[in-house]
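This view holds just a subset of the chains, kept in their places.
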Amino acid sequence: MTSSTVTSGVMEASGLPGERPVTPEVVREHNLNELEYGRIVALLGRTPTLTELGIFSALWSEHCSYKHSRTVLRTFPTTGSQVVQGPGENAGVLRLPDGWAVAFKIESHNHPSAVEPYQGAATGVGGILRDVFTMGARPVALLNSLRLGPLESPRNRYLFAGIVRGVGDYGNCVGVPTLGGEVGFAPGYTGNPLVNAMCVGLLKEADLIRAAAHGVGNVLLTVGARTGRDGIHGASFASEELSEKSEARRPQVQVGDPFTEKLLLEASLELITSDLIIAIQDMGAAGLTSSSAEMAARGGVGVEIDTGLVPTREPGMTPYEILLSESQERMLVVSEPHRVAEIQAVCAKWELNATPIGHVTDDGIYRVRHHGLVVAAIPGQRLVDDCPMYEPTAREGDETKALRAALPAAAPKAGLQDALPLLLDAPNLASKRWVYEQYDSTVQASTVLGPGGDAGVLRVPGTAFGLAVTVDCNSRLVALDPYEGGKAAVAEAARNIACVGGRPLGITDCLNFGNPEKPEVYFQFREACRGIADACRAFDTPVTGGNVSFYNESPTGAIDPTPTVGMVGLLARVADRVPSPFSTPGDEIFVLGATRGELGGSAYWAELRDFTGGRPARVDLDAERRLQRLLVEAAGRRLLRSAHDCSEGGLLVTLAEAAIGGAYAGDGLGASVDLTAYGAEVPLDGLLFGEDGARAVVSAAPAEARRLVALAREHGVPIARVGLVGDTGGTLELRVAGQTFSWGIGALRQTYFEAIPRRMQHPDVDRSAGE
Amino acid sequence: MLNVAVVRFPGSNCDFDALRAAELVGTNAYFAWHRDASLRGADIVLLPGGFSYGDYLRSGAIARFSPVMQAVQRHAAEGGPVLGICNGFQILCEAHLLPGALLRNAGLSFVSKPVDVVVERTDTVFTSAYAPGSRLRLPVAHGDGRFVAAADTLRMLEAEGRVVLRYVAATESSPFQPNPNGSANHIAGICNAAGTVVGIMPHPERIAEGVLGPPDGLGFFRSLAAWRPRASTLNVPSR
Amino acid sequence: MSFRVHVRVMPREGLLDPQGQAVEHALGALGFADAAEVRVGRAIELEVAAPTRPEAEARVREMCDKLLANPVTEDYLLELEEA
């Protein structure tokens, strides 16, 4: 059998001459199991052609079908008066004042970044930008969440350097400021780094456009870069001509071209705001196939495209390759036929091609021709919807249970005096200035608070309000207790937003896990999602979209479960924003919230007692919500001069970070703090390093202190005055349990800001070592 | 009202920022497209930051040849003021409207942060609103900001007082490297002999409004708004 | 003995080379329509000490594989001359 021409009316399709026949082996190579393949044959009433098999394998992949996650994702709260667009589109959209709306989304690019850190990370940023501007929104902020193996390994340093450079170069060139992010290091990410990129865009609600094809006879156009053979995963069997030698040379790596992206951005927004098009979608994962099939399914129509019309970078590309290519910087657009010339004119202005490649049909069939020959004909809705869904067994691993019940065995490496500098030198806690200095954070001239604080804040020109953005996840907590860890990720994000004065509005999530077919991984996934859902309900921050990344495993095992939460918040008046470092000598320092001294899963145990275990603090959602409301109201009344939430590292690290000052302050202010009364009943290590939630360290002008205390009481938030902000170049002085500690601010700053650069002095040295 | 043309190349990304800052000080600011042969009667030209033509090959190398740059060359030759910011500075050097070149930062990484600069020359079209010796804190964001020039060119620039901005440490005791990119003589910006063409690496347009922080950059725009063309050229379209 | 080595590190065939495209486009606009297939890579020059030419070459290949070229996205070419 060299080709399969099957007669079944509208669903007739034939293979290309000479292409590989569809055998059980070929089916397996496409990652389709027997159940799935059986369903395909039943649905078509015949054997699929090779092209069709490629299409199914793409759309029924985990990435496109969410087959292992959909049942769990359905439990997320997704509605609320602020929601304009929930999950299901390229990005979620929330309502803002004055007719404005915010579109935002997060996505992973983990595997490509493991193979080629620079291009992998860069194209990750490119993809998420497109997801946002296809909604008609202008990207105004980027964030990124990174996870790597420890920096002691040269390979990890190489990956870290390449990833950061890739993230930076792409966003810098397109001209979107990076306003925040996070970086974490743990052994589980060696060989499997995580790169999650988030984009936030602004639009007028009236300009929102959705990616649904309509109107029989309307035209499909590709816009942007030509299609090459990039990133056609597992496509080795697609073409018989392919020799082993050429296979070895075939680049699997997608190369990003941020310059073309910038043109695509401007052209797309111009097409959308001038009402020239009906729908637009980025050709992301699984390229043309998924964009065309999903747009058709959303509109409940059929489409017919001819891959022979798609502009390619190389001659002789097969329909299989054209459909599955993941070449970057491409869009699929639907328009009325009489608009095509105008669309082409707009694109030409931006130096881009727009090429008609097909049209909308009324028979509901997803039909692909190649120079006329029908190579695929599949019922469109079923192609998108009929992938089997799985709900694997979930069982908590015994190891996790044991770890949670355990206590550290080793004595602390250092006493309290040395513990603080040791913690500030730990890459997980140290300043990430080395990272965010490589990202343009001020382009667009709207950055009110850049990276380095609790959340980024931007103004919207012509309005009074502002947006706060953050991305957070403490994977150590999720690993030890997925449910509480999921809650904690949302709580920390909301706390960060509230600290700068923003009211949390909604989230997007990037769920990075191992192989879901392993019961202990699926347990982590299900429980973390339950935690996220409960927290989002409590805070009224619906989930507007997100991304699932499974199979993050390397020979040494699965990654720590990492459900990253990206959150957007609203400041009614952007001028009320609150920075995180202390700002004025003589201000009074307060701790908001109660401390029980929960050391389970703490950085202190990990860094000073070599122990990653214990039971993480239970997240008190009610206390978190009260704290958030207090912070937002206090900011609005201008009662706060600084606010910094307590998270990894605990109270002492939070105090130290506030005292150290911002990344570009000449010097920090220091502080003198007395915790004798505040923590009388709590063991010293728990008081200083416990990671209880629902806490923040704030400072206020002495004249405002009384009002702040009263407001905290009103909100039912414990408040304790613990000290005074010091003078430039001073010390951090701490009195507690009858002892006095003192640290020079200059030395703490040095430790905190130089920890990562010191380790990254020669980052590019060896890309292979330690593999 | 002064006409201020903000040139947009494909890949410009500080175009809106420059336009907004120019509008803020009450000028009639508008975009000129890279394919335009005319500046539509511009009194002043701004070349904004970004990655013109992707900054492929060398920053500014391709932009220099765009049609609009022929018009900018004429405008400059006739004594018309031009301010190049970041990528605009790189383009001015490539176009030989300013001497020297901007090479990859000495640290080899893109650098985005606030820097402290001192205004050394205040009789240019773009710095007249500052007091001599003013210290400003302005953001930089660039990968290619290391100013280099032949030794005699550098000497000439210094001798003629053509260094407009120079990186300095915030305080005498500041632990920070004042120079973010390894520029020769800590040069952050220079001008032509007449003080009409100015190129700077920092971004004053990003810090020209109080809501974003102390508006140290506003003076560049106040200066240009206060500039008056010679009577003979006032409101005579250049082409 | 000492050798002067020229290494050319070029983007792999089939891989998108946006820089090459931009340069080709710019050359065309400048009236150099006779230039085609432009690709842009890195040129690295170095001196290496080795007893023989083959040993020098082997040594530089090792440098390329380990550091100078990225095997996932780049190919390289060597030229040696006695210094």
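Order as written gives the chain letters A, B and C; numbering starts at 1 within each chain.
One rule holds in what follows: a residue touches a chain if its C-beta (ideal position, glycine included) is under 8 Å from a C-beta of that chain, and two chains touch if they have at least 3 such contacts.
Source: prediction; values computed, not measured.
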Although each chain type is displayed only once, what is its multiplicity within the complete complex of this file?
A x1, B x1, C x2
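We adopt the following convention: only the chains that are shown with their structure count from here on.
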Just curious, how far off is chain B from chain A if you go by their C-alpha centres, in Å?
36
For chain C, residues contacting two or more additional chains
18, 22
At least two partner chains per residue is the criterion; list those residues in chain B.
53-54, 56
Within their complex, chain A touches chain C through residues 115-116, 119, 225, 228-230, 249-251, 253-255, 257, 259-260, 313-314, 327-328, 764-768
Partner chain B, residues of chain A touching it in the complex
165, 168-169, 172-175, 257-260, 262-263, 350-351, 436-448, 459, 461, 574-575, 663-664, 666, 746, 750
Quick one: in the complex, what on chain B touches chain A?
10-11, 13-14, 16-17, 20-21, 49-51, 53-56, 109-114, 139, 141, 143, 170-171, 174-175, 203, 205-209, 211-212
